[in-house]
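To start, I am sharing the structure in question, which I have written as structure tokens.
A protein chain is absent from this complex, but the other protein chains hold their places.
For clarity, chains are labelled A and B in written order, and residue numbers in each chain start from 1.
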Amino acid sequence: MDSDRRTFAWLLPAIGAVALALLPAVLTPYTHDLVVKITLYAIFALSLELLVGMTGLVSLGHAAFLGIGAYVTVLASGDGAGSALRLLPMAMGAAAVYALFVGALSLRTKGVYFIMVTLAFAQMAYFVFHDTQLGGGSDGIFLYVKPVIELGGTTWLDLDNKMHLYYSVLAALVFTYGLLALIRRSRFGHALAGIRVNEQRMRAAGFQTYRYKLAAFVIAGTLAGLAGFLLAAKDGAVNPELLSWHESGAVLLMLILGGIGHLRGAVIGAAAFMLLREFFQTEDLVGPLASHWQMTLGFTIIAFVALLPKGLIGMAMPRRRRAAPARPLEVRHD
Amino acid sequence: MDFATFLVQCLNAVQYGLLLFLLASGLTLIFGIMGVINLAHGSFYMLGAYLAFVLSPHLGGSFIAVLLIGVLLSAAFGFVLEWAFFSFLYQRDHLQQVLMTYALILVFEEARSMLVGNDVHGVPIPAWLSGGFALGDLMSYPWYRLFASGACIVLAVALYAVVNRTRLGMMIRAGASNRDMVRGLGIDIKVLYRIVFAGGVALAALAGMIAAPMTSVYPNMGASVLIICFVVVVIGGIGSITGALVASLLVGFVDTFGKVFFSEYSGIGVYLLMAIILIWRPEGLMKRGF
Partner (left out) sequence: MTEGAPLLSAVDLTRRFGGLTAVNAVSIDLDVGEVHAVIGTNGAGKSTLVNMLSGEMPPSAGRIRFDGHDITRWSQPQRARAGVGRSYQRTTIFPEFSVFENCRLAAQATHPRPWALWESADGCGASVRAAHESLEAAGLEDQASRPAGLLSHGGKRQLEIAMCLASRPKVLLLDEPLAGMGAEESERMLALLEQLKREHAVLLVEHDMDAVFRVADRITVMVNGEVIASDAPQHIRSNRDVQVAYLGEDH
């Protein structure tokens, strides 16, 4: 029975991935673009889920790593087509380095302090790109040619090609999802869960909890950097608003919309948020409210958090008592 | 840099720091007593600034009247807002508080846009505070900035007096360290919270009103000042008014002189200061408590 559960747990996300792979056949250019955007933000949301859902660390500055990944991609590209084989590691590496710096310092604080410090460090990165020569100012910078993979004279991957981009983003999502599922079932993941529930107990048992949290923080930042690379490749441009606290707030929102504590939740939440935002901004659907979409979004968030704190997934899962949980967490690996 | 310029910058640093202190003390009071992290605090600052803009023409240019009415209005607004919204946040976890107050910012910004529009507005400096006094041969320092500093100092002293010398202050300090005990003593904690919250809003709005003639009034003005406010609270220690004062002045100096010496990178100076404090003393400069 346990192995049945395990196979079943992989089935749903696997079906989802296959569905996404087949989708381009039926998508219009607008919806194609939307799906790529949603998938990309799902990666971003998943990276934060590692921190918030699995480790219990609420970071309000996660957009910094998305932005750094994007900016480094553009800055290191130069005038010609950059090699994705070089740019992707650079983007993720830069995000990892900043995550190490921010994590090392902010994890010396707890609770509300931690939230404020992560926000402040994201703001610092924002200012670097907004004010200094490095970033090209408030307008941002353009990517002249999108990254490619060129080996032995042939271009294997060209991110300017819509299909290539689509499947690259999908592959990145599958990778991220799979990595996090693996982490969750590993010793590291179980330790993170213990830290989330009761850090003091973990220390009493002998875990050096600071190191675990820092590792989670860096991994989360690196994965956000991956999303940043893809974002730069998709949009062909970056601007400082990518690091703004609106972006950091939005990704937290995606998690709570979908349901914290579930990997599926991050993906569902990203989709729900992007669709909601599109919805609230479309005049055809909401009429005169479209120009005041911020307010509509604001009220929706309040209603959601107040009434459905467990998110969409919480709504779908009936309140049933688990008789014999085989896994430590009440949540499944999907 | 000659002495006059140095003095001007020092005065600017102190003035900025004191204004930050008003904001930060409101934030630290609300967090220290009620345990709510409030991202919308910057919006109260913006509220004050816009109140100053809106009330100015109607009150025949009496700046003091504008300040008084503004404080009363914002305190009343805070009172109602606590009753209608914030009182529900006390039981929630930090993430939910963050998201709810973030949503509040969105609502406030949109409301401002609908009521007053998106233009940048100026608020006139009252005639009796215009002009400046001479510092050295070339420089003069505006009277208004001196007034701003002075007003902040008066408010800081008043705040200290209320918190440390009145019964209300005693209840506030007790409520900060032991909520259940306070309830047990028969003090209506709900009303206490409402008063504290209204006070926090009033302080933030007052800061906005005082700042308005200097910074002018524009959309999103609350956002950047809020994050600096957070930095002040982190450096100074949550729940410590004295810590907020020391930290605000520190931030004021780092920011002002940072702009003078490192213009391009000045924006990040404050955060580097925070990083240094985190390495040295993660709990903040002062321990918890007033």
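Here is the rule we go by: contacts are C-beta pairs under 8 Å (C-beta built on N, C-alpha and C of every residue); 3 or more make two chains touch, one makes a residue touch a chain.
What you see is a predicted model; the values in this text were computed from it and never measured.
**Student:** Among the chains present in the display, which ones are touched by the chain that isn't there?
**Tutor:** A
**Student:** Using the touch definition up top, pick the residue from A:R108, A:H190, A:R277 or A:K310 that touches the left-out chain.
**Tutor:** The single option touching the absent chain is A:H190.
**Student:** Out of A:L134, A:L151 or A:L182, which touches the unshown chain?
**Tutor:** Candidates A:L134, A:L151 or A:L182; residue touching the omitted chain: A:L182.
**Student:** Extract the touching residues of chain A with respect to the undisplayed chain.
**Tutor:** 182-183, 185-191, 193-194, 197-198, 200-209, 212, 215, 322, 324-330
As a convention for this text, only the chains that are shown with their structure count from here on.
**Student:** Quick one: which bits of chain B touch chain A in the complex? Just the residue numbers, please.
**Tutor:** Going through chain B, the ones touching chain A are 31, 37, 88, 92, 94-96, 98-100, 102-107, 109-111, 113-114, 223, 227, 230-231, 233-234, 238, 264-268, 271-272, 274-275, 278-279, 282, 284.
**Student:** Report the residues of chain A in contact with chain B in the complex, numbered from low to high.
**Tutor:** Against chain B, chain A makes touches at 52, 58, 60, 105-106, 108-109, 111-113, 115-117, 119-121, 123-124, 127-128, 130-133, 245, 249, 252-253, 256, 260, 292, 294-295, 297-302, 305-306, 309.
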